[in-house]
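Missing here: one protein chain of the complex. Every other protein chain is in place.
As written, the chains take the letters A, B and C, and residue 1 is the first residue of each chain.
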């Protein structure tokens, strides 16, 4: 066991994967000697050599396409997109090839690849460095979208992603990279994909979230506890395909639900979670389902960034609304 | 007035726009002498000349980026992507530039551009020629996503899109291009964006849909009428930003809602519609909200295509479910 | 790591002219009657498949189809130079190459008939399926080449695309990566002068497509794409370079699309019959047949026997295809992931097995 930040946990998982499977390779912009702009791959090229850890030219399309080609031929590439804001040139390769190689060849070829990208706001980065567009990728059949929210979950989920036989988009909330540290056993144990994490049990309201918003949501739950409101906090962990059963079970118990995400409201993945409940748990619902999300606008430059990000206060407002609803 | 199919209506609107505004230009693959693979631009290069109607090289990224640059400098490009399955290389330009030029420059520059693309299944086309991924684009703040479902709406909405001061993604359900024809007045009158169309009034259940699924949905409503069920059918027309008020008003009246779309269920735009109702109309809901959608998988090749597409029967099943729910 | 940056911009090299006359000394492989007959037979087989496919489409028994009429020498020349351990990445017009690689006629019919099982090749296990989006398979070729290097397999990834594909960023980004990483990949351009209705010269101002290699620091070469010997010879040299660690090559094969773009296209909308008629004189089968007749005693009987064999084979494959029932609908979900996620169970149930 060692105390690790999330970025250290990512690095440890990558090192473990490189060590255990010679077919695992890492590539992306500045992942080599620089160790990645967030240092996720620091020291890896020194340890595993430049044939396992490679700097690519500056081309996100080719990074994704290279991963498709290499994975279809038996490698297990773990590619990095430097920031999620630069993932769009890779979308074509993800939608048109990675997500469907297995389906289209009826299993003859497949793409056991991972595309990692730091995402989300909160570090006052330049334009395009702070968006959260997991919902766009989560709509694509054939992709898994996994988002860790703690060092231990980053470690376990990333190992699961690398070992998974199908393509995984692994989005790392960069605001959490160094926010906290915790004990993580670097023992190669993966966490299950497609399973949600109940981070806090409660009886009065269900708070569903993922990624960096776990922090504000847990803080809201803590403050609610002070006023005797018991909130259950669920971290989806894997956004697609997500653990519908876990969310339903919780809402059947609490009868109230608030969904929190950083991405813009409209068409965000919270819509899916709410829609599923509106179909399957209607009779359990004691109040409307509220979503607390980013505004439906471009992530502002850093001076207004704080005003954009969903805050604990906005979560609390929504929770009070659903609690007081009659 | 003239009897027009949807493709003729699209062509008439394009001709009207070229005629009324010298800054309107059209470009894309094969839009010139070939008149577009669906003939949307047939005859236009002959009438308006190659400086107004231009074939581009085969590069969707550059088509979108060209539209961004040209529109930011005062033109009104109406660009064509040959099939929506090839729109992904354009997504980066749409998200990172078209959608935010106005916001980022605080109004100094803007992108009054239209990107047209035929979309959806049902014509037994090859792989990648049949998908519906409007939800991915509808999640992008700053883009309007408009989908006509009849010749008259195609004409009026396309003119509105061209005249709109901001970027519009205009998705044309190719299955409807020649499916029917109706009287369309080629008088340059636009239809309002951001307003839904109530295609049929009803009291027992609200059916919300858009695009080609309007056909199956209206057919379902017709069959329901035979068994004395009165269904209201709403065509969103503009998917983003959509007419929430129209949907809410209808569901408040009927208490029951089924949403129909061709795109895969999970993260489809139907989720947003359902989520909005789960927040704003919960107390009016007499039954769970059902979504009838494509399966969460890759659009199959043509032999299984019919099994993928939501059918009238599947819509009827969902309606009966919500009607019989207690 | 030597990097050549020479690019031939002269007339594309050919061994046989349109009349089948020898223009220069043949490479060794082309001195063998057997080899030439094999190449010729492969082209005839491809053309037979093409016409059957078009016929099936016209009668509603196949999906939209892209014929390779007039371009058979490209696929056949390229694939005949390849080894089984190489990896082939076709665009949608390389039936000739796929057949040589071992894809069956029946699989091709299934694919074009809209059945995913057509991509589940029984033979070239690691070849990629047809790539419908233009140019997106070039990055896959770079990835495949990387995998070959990583696994220590002495193979080469070979991707074929059209003249239109050269305008896509994917093509350029991948070629650049092949150059930068010195990967064993060969990119072949099937320059048939048209990208649907757009002429080659409106696609790019580059004098040749081969010279696009200059941008990426690797050799580019233009050959007569209607001369199967020239295509094969250039491919062999490129493969040899790649196998010996000297990196990638771009080969432009200059040919002509004699048919419509696909069965959904009507080329008479945008090009003159005269242009097409002139090109018919240069097509690849006739010249090789003339050479075979003149030099290797290829007889009328040989020709008829070959045509008959091809027709029988193709007809049989078409029959088998037509007799193949569609897959159960459940397969569309069952093959999405290695195992069905819990989340999809309800949908799988709804789809059922039938």
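Simple rule for what comes next: a contact is a pair of C-beta atoms (placed from the backbone, for glycine too) under 8 Å apart; a residue touches a chain by one contact, two chains touch by 3 or more.
All values derive from a computational prediction rather than experimental measurement.
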item	value
Among A:176, A:298 or A:315, the residue in touch with the chain that has been omitted	A:298
Residue among B:200, B:244 or B:320 that touches the chain left out of view	B:244
Missing-chain contacts mapped onto subunit B	23, 25, 51, 54, 56-57, 59, 61-62, 64-75, 77, 89, 92-93, 96-97, 102-110, 141-142, 165-166, 194, 241-245
Touching residues on subunit C - with respect to the absent chain	3, 5, 7, 167-170, 172-173, 176, 179-180, 182, 202-207, 211-218
In subunit A, positions touching the absent partner	29-30, 32-35, 37, 55, 57-59, 61-62, 85-86, 89, 124-129, 265-266, 295-298, 300-305, 307-308
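Note that only the chains that are shown with their structure count from here on.
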item	value
Relative to subunit C, chain with the most remote C-alpha centre	A
Subunit B-subunit C separation of Cα centroids, rounded to whole Å	36
Centre-to-centre distance between subunit B and subunit A (centres being mean Cα positions), rounded to whole Å	30
Mean-CA-position distance for subunit C and subunit A (Å)	40
Contacts with 2+ other chains: residues of subunit C	116, 133, 169-170, 331-332, 336, 343-344
Multi-chain contact sites of subunit A, meaning residues that touch two or more partners	61, 89, 92, 96, 103-104, 141-142, 241
